[in-house]
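Please read the structure below before turning to the comments.
All protein chains but one are shown at their positions in the complex.
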Amino acid sequence: MVTMTEQKAIRGELLTLEAMSTVEISNILQEAAHFASGKEWRPNKELFIANLFFEPSTRTRYSFEVAEKTLGLHVLSFSEESSSVQKGESLLDTVKTFEAIGANALVIRHPENDYYEHIRQQVQIPIINAGDGNGHHPTQSLLDLLTIQQEFSSFSGLNVIIAGDLRHSRVARSNADVLTRLGAKVKIAGPKEWMAGYDEAYQYVNLDDELPKADVIMLLRIQHERHDGKMEWSKESYHQQFGLTIERENRMKSNAIILHPAPVNRGVELANELVECGRSRIFKQMKNGVAVRKAVVRRALDQY
Amino acid sequence: MVTMTEQKAIRGELLTLEAMSTVEISNILQEAAHFASGKEWRPNKELFIANLFFEPSTRTRYSFEVAEKTLGLHVLSFSEESSSVQKGESLLDTVKTFEAIGANALVIRHPENDYYEHIRQQVQIPIINAGDGNGHHPTQSLLDLLTIQQEFSSFSGLNVIIAGDLRHSRVARSNADVLTRLGAKVKIAGPKEWMAGYDEAYQYVNLDDELPKADVIMLLRIQHERHDGKMEWSKESYHQQFGLTIERENRMKSNAIILHPAPVNRGVELANELVECGRSRIFKQMKNGVAVRKAVVRRALDQY
Partner (left out) sequence: MVTMTEQKAIRGELLTLEAMSTVEISNILQEAAHFASGKEWRPNKELFIANLFFEPSTRTRYSFEVAEKTLGLHVLSFSEESSSVQKGESLLDTVKTFEAIGANALVIRHPENDYYEHIRQQVQIPIINAGDGNGHHPTQSLLDLLTIQQEFSSFSGLNVIIAGDLRHSRVARSNADVLTRLGAKVKIAGPKEWMAGYDEAYQYVNLDDELPKADVIMLLRIQHERHDGKMEWSKESYHQQFGLTIERENRMKSNAIILHPAPVNRGVELANELVECGRSRIFKQMKNGVAVRKAVVRRALDQY
């Protein structure tokens, strides 16, 4: 199979941030910031967008839907359960069906890594990746970036710790890569065995030592559903060893912030009391998710 | 946990009718009657409402959706099956997510009694209760009231019998309480063991004796799904002992009406032939459900 970089890009598609220049990422963030400040935009004609979700999702699915409906689009909302996927229809045929019946863009969440590689050149309409396996989740990364940018204006020199279940995360890699390209200093923390693939490129640190120097801590959700039910720590012992406890939070810099993609395992990745504490940006992230998705959807539809 | 009455009300919320004055109930009924007569209303700006259904529903779900769309709202339609609830996300986090991404009000159906108690003070947007466990179902009660009011103008002195599976019903208690407050005389009928919690407050009667004097019979659906599959009567013997048979219907007053929240177990709670008989208001109730929900949704959104 040819790799993505060998293929020409479909106009307006968004598959991974790795494939994008920092200029392009900054442009999307700027547009998203405008939407966050109340910017409105509507296409000149009636357009359809299809949200194809092959995995459960609340935040991503509905924030796309809010963004799309606010932009005046017709939304087709597809779930695997009630579709012809039950009759064995392939992703490619599903995608081509939506193109044939008039979708102008597709938002796809799929459990398979890089699912887009074998479909993106088969359709003429842009695909927005809403999460692939434990691969990428570019709109989540963009909303994390927007939230940081709103706080610190620039990424240059920021100390960012990404902590927790990196191995099963679909945002850790993108975030680490993009933040580094944008000038931040990224370190990683959490159970050593969950750092595989990261510990050569990023400094592995102990939270107790490094958290007091950090500007941003990005906590990752423990993806219980990808651990086959096995985890060697109890929730309490994970929290004490690797989580953001109240004690650790107390030692953070005064203007440092907490990010978490949610849903939060309360009392595990962070103390229940911290979910809405003064430095938590967890709900701000969700709000920013709508602005980012407006920018990304507009970018996909600008060609019409 | 503080009880609801100790907490301040969120503007526009609707959790139970018990917590409402008869003046406020009458106001909603008046507004609903206007909507039933063709009144139109649209908010001044684009608003989002999220329907969060954690249990199957046809009537309630889609009559809310018809009401909302007629009012020009953007509707987010959430079902548990394809959401992050599958990843263990709590109701509170689901609700806060929808607030964060821009929902202006929430309609919630949930299997747990009083589910709203621990979430209502955690969000700033109004919650409309679309049914909690076997607790309350205020919009169903309101549509029952509207249907009675359309028929008799006043509740004062009306003889109402509530008959059937009171114990598992989420409307029996509200209806009995509110009708009494509004001046009606409420009696109860059905299997004695399904009257627990009601028989001290309301007169338990035999249908054969009392039905001929009633103005309204409110039949309740047997909630088979809450009986653990065990019921001591066959359908036929239940119908003969406690149901609205054709013989019993023949002895009703000429202008007396039949209500049932549906779905009907045909041939059990009432004879199949009576579902659409001259005195049945069962489909009128459904139609009124849309008008009531328009009034309730408008009330929730008036603050915007």
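By written order: A and B. Residues from 1 in each chain.
The rule is short, and it goes like this: a contact is a pair of C-beta atoms (placed from the backbone, for glycine too) under 8 Å apart; a residue touches a chain by one contact, two chains touch by 3 or more.
Computed from a predicted model, the values in this text were never measured in an experiment.
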Only one of B:76, B:123 or B:262 touches the unshown chain, namely B:262
Considering the complete complex, of A:35, A:64, A:78 or A:242, the missing chain is touched by A:78
Full-complex touch with the removed chain, picking from B:70, B:90 or B:159, is B:70
From B:57, B:90 or B:245, the answer for touching the chain not displayed is B:57
Note that chain B touches the absent chain at residues 53, 56-59, 61-63, 65-66, 69-70, 77, 79, 81, 224-225, 262-266, 283, 286-287, 289-290
Contacts from chain A to the absent chain lie at residues 46, 48, 50, 74, 76-78, 81-90, 93-94, 96-102
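Definition applied: only the chains that are shown with their structure count from here on.
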Whole-angstrom distance, CA centroid of chain A to CA centroid of chain B, is 40
